[in-house]
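Only one protein chain is missing from this complex, and each of the others stays in its spot.
And then subunit A:
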Amino acid sequence: MDDKKIIKIYLYTRFERFWHWLQAFMIVALIITGLEIHGTFSLLGFQRAVNVHNFIGLSWLVLFAFFVFWLFTTGEWKQYIPTTKKLFSVVIYYGFGIFQGKPHPVEKSPGAKHNPLQRLTYLGLSALLLPVQMFSGLLYYTWNLWAGFMIPLAPVAWIHTLMAFMLISFLLVHVYMTTTGHSLFSHISGMITGWEEIYETTTVEEWELPAKRK
């Protein structure tokens, strides 16, 4: 195991990378403008923060629909099916093994880009956190259309705020986790170029090799 060679495979397609970074940009921008609207600090000025927040929020909503469409037409949704298989060994790895220099118990492959812990996290993120955030945001944005007949704005705002805090928390942990690869930046560079480093012994299909894949 110690003398395994590291090779690169093409793991993230153009669309996935684009979607990932666009979403990252939007989430960061929404968090910054959102906190300003929340009254935490002032940066852009309230009015501009509201305009930017609304614009990006609505854009995200539209783009998310494309993403969901892509997810189901490509079958990539299967990457999000949760599993308990090896889940605990991943947890134990991050809790102990990583300090002992042990290898990651689950290697990435195109058929399984996410380890069991990632699957669970990303499922929670894209099936629960983000939709709730988008829906509460939409309710917030259109509040004047239904205000007066239904619930007051406060609970909508509270949910939207709480979800935002959870997204910030996710972002912090997520960015930290990128540093746990073979080198500090190998995961990040993988998400930029599409090429992820894995150990040689992992079974790699022929079509995954650099020469065969553009």
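As a convention for this text, contacts are C-beta pairs under 8 Å (C-beta built on N, C-alpha and C of every residue); 3 or more make two chains touch, one makes a residue touch a chain; residues count from 1.
Here is the rule we use: contacts and distances are computed from a predicted model.
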Legend entry - Listed names "ATP-binding cassette domain-containing protein", "Hydantoinase/oxoprolinase-like protein", "DNA polymerase-3 subunit epsilon" or "Octaheme c-type cytochrome, tetrathionate reductase family", matching UniProt entry of the absent chain: "Octaheme c-type cytochrome, tetrathionate reductase family"
Inset, instruction - Spell out, residue by residue, where the missing chain touches subunit A. - result: 2, 14-15, 17-18, 22, 37-39, 42, 45-48, 50-52, 54-55, 58-59, 62-63, 66, 94, 98-102, 143-144, 147-148, 152-154, 157-158, 161-162, 164-166, 168-169, 172-173, 176, 179-180, 192-194, 214
